[in-house]
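Complex shown without one protein chain; remaining protein chains in place.
Going in written order, the chains are labelled A and B, and every chain counts its residues from 1.
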C-alpha cells in the first residue's frame, strides 16, 4: 500500500506506506555513510513527523543495508572536514535515539560497523535471513569503538555480549544476531520491509498518548546518553581517527577495497 | 503437607505448608485487584512473618492468577478514592519488593497487567503451562506504564525486551515468557504451587543469615526504587488516569467486559 514515492535526496528514497514512512538508503553500491548521506538521513528523520509520518522504517538495498562509514571517501578529507563528519554522525545518532516517532530498522542485508550503529538507536530491528554480516567491527579496521556506541550496544545485548562483540570487533551471522538480541527478528528478505511496516502499524494502533509516554520512559536511558556534553568524547574520537594506527589500517582497507573494485 | 487452612479475609485464602505460607487470591471470577484485595494482600504479606511464616507463595485460581486492576470497579470511584488506590498499589509493590522473607509466585493462569506487576516484585516465578496470557498490556488499555513498574520489568528481562514489551503493551504466551525470563519456569498447572513451595523450602534449607544477607544484596536495586520519593511519580500516574484518552479507553474496555458477562 505505497501511496506516494518520491526522491527527496539523491541518496534516500522516501516511500509512504500510509502513516509509516520508509526511508530507503539508496547510495550504491554499499550504502556507505558519506557526509551527504549522514546529513540527508538526519534531515529525513527530523522532517518526517512534520510531513505527517507517524512512524519510520529505515531500509537498504537487498543484500546491503549499509556498509558503514565511507572510509575511502573519508580518507580524502582534511581535519576540519573529518571533525564535521563525526559531529554530524553523533547528531544523527541523537536524532534517531530521541525521535518522537518509532523507527523500525529493516536490515535488508549486510550491516557492518556504521550499519549496525544505526540500528542500535532504532526501536525495533528485523533482519533478512541470508549470508549477511552484522556487528561492530570498528576495532578490526583500527577504530576504537566510541563510548556512546558501546553504551547503546550494552543496552541492546547486555554487558557480557557487548564486551565480547566490541573488544573482538566481531562480525556475526544473522542467526547469531537474532539469538543474542542484536536484532529482534530474522525473516525472509522479501518480507523484512513489510514486517517492519507492520511492526510500526501495531504501535500506531495503540492509544497514542499511553504508547508515546511509555516509549519515552523505555528509551530514556538511550536519550540520556546524549544529554551529557559529548564534546570531549567526540574530540577523542577525532584524535583517534588521525592516529598512526588508525590511518595505516584504514588506508590498507581502502587499498583492498579499490583492488576488489578493479578486478 | 497442608497443616492449617483458614480464611483470613474474604479475598485471600491462607494455607500454611510448614513454614511456607501460601496466599491464594480468591476473588472470583478474575482475581481482579480491587482496593480491598490490594489492602488485604499487603496486610497478609506484612503479617506473615509475624505469624512465623519464613517464606510466601502467592497463587491464584486454576487458569486465572490475576486479571490486574479491577477497571470496572475503579471507574466508579471519585478522585480521592482513585488517588488512594494508586498509593495503596505502590505500597503493596514496596511491601513485596522489601519483604523480609522470600516470595515465590505460583502463576496458575492468566496474569495480564497488574497480574504481571505483582510477580515482578517477587523472588521467583513459576507459571502453569497452558493457553494463558502474561504481560504488561497497560498501554493497550490506555495507561502509560508507571516508571517504577518499567524499572522492575527492565531488571527482570533486560533493556531491549523491556522496551519491546512495555511500549507495545504486549501480552505473550507462557513459552515466550519462560524463554525471555519474564517467568523462571513453566510447568504443568497441577504442579505449580507445589514447585513454588519447594523452591521456598530450598531457600529455607540454607544457612539463614548467609541467605538473608545475599538475598538483600541481590534485591537492593529493587528496594532502592522505593527509597526515592515517589510522590511526584504517583501524582503523574493519577493525573494520567483522569486523562481523556485513558478514561475513553477504559470505559470502552469496561463496556466490552460487561457485554461479555451478559452473553
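The definition used in the following text is that a residue touches a chain if its C-beta (ideal position, glycine included) is under 8 Å from a C-beta of that chain, and two chains touch if they have at least 3 such contacts.
Just so we're clear, the structure is a prediction, and the values are computed from it rather than from any experiment.
Trainee: Looking at A:68, A:112, A:142 or A:207, which makes contact with the chain not pictured?
Mentor: Within the whole complex, the residue contacting the unshown chain is A:142.
Trainee: Of A:49, A:158, A:189 or A:208, which sits in contact with the chain we cannot see?
Mentor: A:158
Trainee: Can you tell me which of A:18, A:62 or A:168 touches the chain that was removed from the display?
Mentor: Considering all chains, including the one not shown, the answer is A:168.
Trainee: With the missing chain put back, one of A:173, A:209 or A:240 would touch it. Which one?
Mentor: A:240
Trainee: Which positions on chain B touch the chain that was left off?
Mentor: On the side of chain B, residues 102, 123-124, 155-158, 181, 184, 202-203, 206-211, 213-215, 217-219, 221 touch the unshown chain.
Trainee: Please identify, in ascending order, the residues of chain A that touch the omitted chain?
Mentor: Per the touch rule, chain A residues meeting the hidden chain are 138-145, 147, 150, 158-164, 166-169, 240, 243, 245-246, 249.
The rule we apply is simple: only the chains that are shown with their structure count from here on.
Trainee: Between chain A and chain B, what's the gap in Å when you average each chain's C-alpha atoms?
Mentor: Chain A and chain B have C-alpha centres separated by 38 Å.
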